[in-house]
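Take this structure first; my questions come after.
Excluded from the complex is one protein chain; the other protein chains are retained at their positions.
For chain A:
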Amino acid sequence: MADTATGQWHAVMDVDDLWEGELESVDVEGTSVLLINLGGNQVMAYRNRCPHQDWPLQDGDLDGTTLTCAQHLWEFDVTSGRGVNPANCALVGYECKVDEDGTVQVRV
């Protein structure tokens, strides 16, 4: 999942503030990062830009594990970042972890 294994860990928010099923975007040193809480303390982090034409993704719709971009309706599986429709693309993922105290950390 870690497409970008370089970079620094950054504490971005508390997992309790990240609702399951919602899309949240945070700024990490100038990079907009999309956070998704899959439940069970599993949080995914992606570059907040659609691989299609770079529009931000937080206006999209998350239905179960499918994220639909609000611009031209490309769909992604947020558990893997993989494109569903079309299939030949993928979200850019960042390493992400939830500390014991609930702090969400992203490596950017």
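Basically, contacts are C-beta pairs under 8 Å (C-beta built on N, C-alpha and C of every residue); 3 or more make two chains touch, one makes a residue touch a chain; residues count from 1.
Note that in this section contacts and distances are computed from a predicted model.
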| item | value |
| --- | --- |
| Undisplayed chain, where the name is taken from the UniProt record, one of "Sulfonate transport system permease protein", "Pyridine nucleotide-disulfide oxidoreductase", "ArsA family ATPase" or "Nitrilotriacetate monooxygenase component A" | "Pyridine nucleotide-disulfide oxidoreductase" |
| Option from A:Ser25, A:Thr68 or A:Gln105 whose C-beta touches the chain left out | A:Thr68 |
| Interface with the undisplayed chain - residues on chain A | 20-21, 39-40, 53, 59-61, 63-64, 68, 70-73, 85-88 |
